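Only a single protein chain was left out; the remaining protein chains are all shown in position.
Here the chain labels run A, B and C in written order, and each chain numbers its own residues starting at 1.
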Amino acid sequence: MTEPTSAAGGSTADLLALLAQGLRTYDLSVPMEIGMAQSPNHPQFRLTMPRRHGDAVRADGGSAANDLLVTGTHVGTHVDALGHVSHCGQLHGDLSADDTQRSGRLSALGVEEIEPMLGRGVLLDVAGALGVDACEGGYEITVSDLEATVAAQGTEPRPGDVVLIRSGWGRWWNTDADFVGAETGVPGVGEAGARWLASLGPRAVGADSIAFECLKAGAGHALLPAHRVLLVEAGVNIIETLALEELAADGRHEFLFVMTPLHLVGATGSPVRPLAVVLS
Amino acid sequence: MTEPTSAAGGSTADLLALLAQGLRTYDLSVPMEIGMAQSPNHPQFRLTMPRRHGDAVRADGGSAANDLLVTGTHVGTHVDALGHVSHCGQLHGDLSADDTQRSGRLSALGVEEIEPMLGRGVLLDVAGALGVDACEGGYEITVSDLEATVAAQGTEPRPGDVVLIRSGWGRWWNTDADFVGAETGVPGVGEAGARWLASLGPRAVGADSIAFECLKAGAGHALLPAHRVLLVEAGVNIIETLALEELAADGRHEFLFVMTPLHLVGATGSPVRPLAVVLS
Amino acid sequence: MTEPTSAAGGSTADLLALLAQGLRTYDLSVPMEIGMAQSPNHPQFRLTMPRRHGDAVRADGGSAANDLLVTGTHVGTHVDALGHVSHCGQLHGDLSADDTQRSGRLSALGVEEIEPMLGRGVLLDVAGALGVDACEGGYEITVSDLEATVAAQGTEPRPGDVVLIRSGWGRWWNTDADFVGAETGVPGVGEAGARWLASLGPRAVGADSIAFECLKAGAGHALLPAHRVLLVEAGVNIIETLALEELAADGRHEFLFVMTPLHLVGATGSPVRPLAVVLS
Partner (left out) sequence: MTEPTSAAGGSTADLLALLAQGLRTYDLSVPMEIGMAQSPNHPQFRLTMPRRHGDAVRADGGSAANDLLVTGTHVGTHVDALGHVSHCGQLHGDLSADDTQRSGRLSALGVEEIEPMLGRGVLLDVAGALGVDACEGGYEITVSDLEATVAAQGTEPRPGDVVLIRSGWGRWWNTDADFVGAETGVPGVGEAGARWLASLGPRAVGADSIAFECLKAGAGHALLPAHRVLLVEAGVNIIETLALEELAADGRHEFLFVMTPLHLVGATGSPVRPLAVVLS
């Protein structure tokens, strides 16, 4: 990308004027609906309408419908709070997992502590750099792959960025293929790739698969080294089940990344609707 | 506000550079937790941890906790989809409510149709302009009040803005006072105020109370004229239970408003975590 | 069976004395737990512990744990209310389905109208009479099969009885086999068998499969003629996913059947724990 051309002014009005020039917004979330692919480890997504129009009608002819939402917080496009994973009884920052979860919710490292994200995002289109539609199930994205992707794209991640990894696996969402990958495994970074990502000092990382990790065929979620490295050791949030196909197809490797996790006090995760925004 | 000082450039890099200068972000949402104030018309918010750290431990010492979320979509800070309210069997755009809700979710006008919001927001601090901490329960915010607030602030709403009304009622959130206002009523705009708002051509409107409307003491949700005017007639989304106290205290009347409703297919509403952003 | 040997007295004390002689109780329900086989048409069973021992401790050292139950009412061993199924917009007794379900629950024919059952039950062990461990998936139990079973057993159903059909399919519960039978189909009565059952004037009928019906391989729940005949036309409740293996193994074809559906106002079904009781 090119460097900023204007000595950008500092006012909110400047910002609004810039945005008013016309945005192109990419929705990086998958649609949440009953029957969507999700990990069996988490409560099933279920949206129901307890009250429908006409069930009760006000004197003036008005009526309202509403919803009951039952769901895990790690289904659909979602973000992991730092307190989602522990290692040997310790959470990030050496907090005791037992102490932190007493009372039935996280008293620290919950999803409400994730600062809303509004800053630079970069897409590392690994599948694109490797010249494949999608990495195979079980394929481990290596440090070489990541470095080759950066080089091919010319998009240098900077500290504080949100870094999104595209394996291409997202193209199987909502198809007959098994997005969860119980039998095929799922492509993703392993421990080495996670360390490389952590070394960038990112604000958060994400991927277009359910578990972010490289899962070997048939092995399930036996080990989750990338979660340990990123959440527990480095304190970096992980975003999963991202929709990155359109962004990649348009070659958008740098953008304004916007994400606001729900204000769920003490939760281990939150469904989110992240955006990539570019000036059109 | 002042006019933009720079002839703003057009690139995404400009935008990122501008944002990188330092933002002040106001969280306009209330914390969602068990026991929070909510309308009894909607399913109770309940966040539970089915799996805690240590329940199952992987071979390498790793463990993960997760959540089960059960909630109405009109609790906490939330946005109403256009399909939330009908009038005489019709939704916005003269859609048949019966046809649209068949199958148990909205086939049109659901919350997934709300475009993510990333543009100008204005706060109309009515309580501030009236010189009160908070309007009384049952007080109807009049068109005169709204016009006086615009004049006092010098903040002119423009088409496409998100317009937030502060009655001051938000200060009762999480206090011993009755935020729901079953006995006291709740301040808000009536039909006239809603029409005035609709005439601005806003992207959305919001308020710091549960129902946005003026509710008279003891009358409950007998009639919801503002919902009819805004959702059904004008096609303007309504945001409720906003946290506006800090924004008002800092005198922030114009800002970048950011809101991304969840990607809930066919839902009548969504919990949200809206932001007001200014360059610091 | 033999005829009663005593001119049975009429007092509650007699009844208690008789029961005090020693009962053999068969639990006809399957255990309800996360991951159990269930129809994808119904909300997933999920039992969670929001509060665990030690989360909060009273001054005297006491603590309590509790549960959150999220479930469909047609999962596990359950009973169908008459209002569960409609035909051409009509429920049993020519009630309008639309009118009856307005407000989001059944105003008539709900599960709370099912009288608790405490009377004669008979097991028709069709698999036993056919000399197979279990009928094949998709096998339709014919009227001849039913009549042959009655003859082989010498157990004549009488009006007011609860009549339980054993296909043997219940042996696949909690095994690697596919209890739901999406690919294999499921054995059960068809329309003719349902009419034969209805002609007996039973209090209720039941079976050891999820849907009671004969489901052809791959056809899913395309048509449910037995539900129409029994629920809509005859007004006979249907009990599904019964555990009948032990009862059959012990040759218990006549027993006291006990079942008390939950007092769920307006529900279309209820999980139940039915019993077969014999004097030992």
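Observations on the model:
Definition applied: a residue touches a chain if its C-beta (ideal position, glycine included) is under 8 Å from a C-beta of that chain, and two chains touch if they have at least 3 such contacts.
All values reported here derive from a predicted model rather than from experimental measurement.
In the full assembly, the chain not pictured is in contact with A, B, C, by the touch criterion defined above. Interface note for the absent chain: among C:D145, C:D208, C:E240 or C:E254, the touching residue is C:E254.
Touching the omitted chain from chain B are residues 35, 40, 43-44, 46, 48, 50-52, 54-56, 70, 102-104. By the touch definition given at the top, chain A reaches the unshown chain through residues 46, 48-50, 52, 68, 70.
The chain not displayed touches chain C at residues 1-21, 23, 25, 27, 29-33, 41-43, 47-54, 58-74, 76-77, 83-89, 91, 97-98, 101, 104-106, 112, 115-116, 118-120, 222-225, 227-228, 254-256, 258-269, 271-275, 277-279.
We adopt the following convention: only the chains that are shown with their structure count from here on.
Chain centres here are C-alpha means, and the one lying farthest from chain B is C. Fitting chain A to chain B on CA positions gives a rotation angle of 180°, reported to the nearest 5. With centres defined as mean CA coordinates, chain C is found 44 Å away from chain A. The multi-chain contact residues of chain C, meaning those touching 2 or more other chains, are 46, 48, 50, 52, 70.
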